[in-house]
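The complex is shown incomplete by one protein chain, all other protein chains being positioned as in the whole.
What follows is chain A.
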Amino acid sequence: MEQASSDLEGQLQPAPLEPLGYADGELEAAVGEKAEGAQEESSGLDTMTENNFWLKKIEISVSEAEKRTGRNAVNMQETYTAYLIETRSVEHADGQSVLTDSLWRRYSEFELLRNYLLVCYPHIVVPPLPEKRAEFVWHKLSADNMDPDFVERRRIGLENFLLRVASHPTLCRDKIFYLFLTQEGNWKETVNETGFQLKADSRLKALNATFRVKNPDKRFTELKHYSDELQSVISHLLRVRARVADRLYGVYKVHGNYGRVFSEWSAIEKEMGDGLQSAGHHMDVYASSIDDILEDEEHYADQLKEYLFYAEALRAVCRKHELMQYDLEMAVQDLASKKQQCEELATGTVRTFSLKGMTTKLFGQEAPEQREARIKVLEEQISEGEQQLKSKNLEGREFVKNAWADIERFKEQKNHDLKEALISYAVMQISMCKKGIQVWTNAKECFSKM
């Protein structure tokens, strides 16, 4: 018995990190014409080359957005925005691209795609979608989903999502993703037919596992903390940025009033008139310059927002690990208790409380044949249980291996992207300062000529 329990303990240890090594037979690689040949993933490096190869082969863009009206599920009229997705294959030799597919999708279909990917690839940090509703709004931005600026930023976000999926070594080969880009009609039905919703873990189950799991991999616990911190700090940053933007807008726009008043004043001035008038013009230029400046900053905010939402994707992977680990722990516990029951029945000692034991005590011992039958059943269950435990363990280790590989990939991507975004912020500030210097230099000249 001791041997068995130590075996189980060994099986509970999280697996050490190993290079990616499995081929997911379920999913067909189907993106682009050359896809059929590249089903096997032999090693990480090869996968990367293959995918860069694919990226050269196809270009994806969300090129347009259009307002549509239609009938929704309860047959009421609704207005929504549809986005045009164009896929081009790039001819290898001369770099010319040919339009291969073009179809319209709405936001809810993107959501369906993502939910599908989340369920089918729980070990992958699935790229997030741009926000459903405008958050971190400062006063000028409309919180209205139909607002053209919001729609434009969403279009860019959706394109970014598709590009991220297409450049992911695993996700890009998914058939449903391929169909999303190529099959307009019936796509929703096709997705639902996969029955992926049935595979989804219930929120309640996941929550339960999070609280009750005893021995999760420390790296995932740390990752969970990291993703919480990331989410909290980026939210805070975005909130304050929005307030700063609001204030800056105020400062610039009030200067516009100078323009109007200077102009009116210049009418009564003989010598000062020209200077006032032209200075006023520069005040108007200054006031209107803030619109472009803040528009650019909005794109920066969107880049940060993507990683805010990525934090949720990281947490989803951690939750899946916790769920699997908890499942494993429960299976171990169950197996141990069955083995104990079996032992007790065999030796006649009662160490554990059981209803059967109580009734036996109260109503007399059972016949030896009954006991034998029970032992037999238990032995079968134990054998089954041991098989299941083995496969669960294997699954768990595979999951940790693959998840951690994707997390490393994600970390590199994140560091690169965030650094780029922060540097672009500095570039924006520089541009704003240069504009300011120019306007005020012009204004100063006008003032000095008054």
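The rule we apply is simple: a residue touches a chain if its C-beta (ideal position, glycine included) is under 8 Å from a C-beta of that chain, and two chains touch if they have at least 3 such contacts; residues count from 1.
Quick note on the criterion: contacts and distances are computed from a predicted model.
Chemist: Hey, which one's the missing chain according to UniProt: "Dolichyl pyrophosphate Man9GlcNAc2 alpha-1,3-glucosyltransferase", "Nucleolar protein 11", "1-pyrroline-5-carboxylate dehydrogenase" or "Sorting nexin-7 isoform X4"?
Modeler: Per the UniProt record, the undisplayed chain of the complex is "Sorting nexin-7 isoform X4".
Chemist: One chain isn't shown here. Among A:105, A:173, A:255 or A:409, which residue touches it?
Modeler: Of the candidates A:105, A:173, A:255 or A:409, A:255 is in touch with the missing chain.
Chemist: Of A:99, A:207 or A:244, which sits in contact with the chain we cannot see?
Modeler: Considering all chains, including the one not shown, the answer is A:244.
Chemist: Considering the whole complex, not just the chains shown, which residues of chain A touch the missing one?
Modeler: Residues of chain A in touch with the missing chain: 226, 229-230, 233-234, 236-237, 240-241, 243-244, 247-248, 250-251, 254-255, 257-258, 261, 264-265, 267-268, 271-272, 275, 279, 415, 418-419, 422-423, 425-427, 429-430, 433-434, 436-437, 440-441, 443-444, 447-448, 450.
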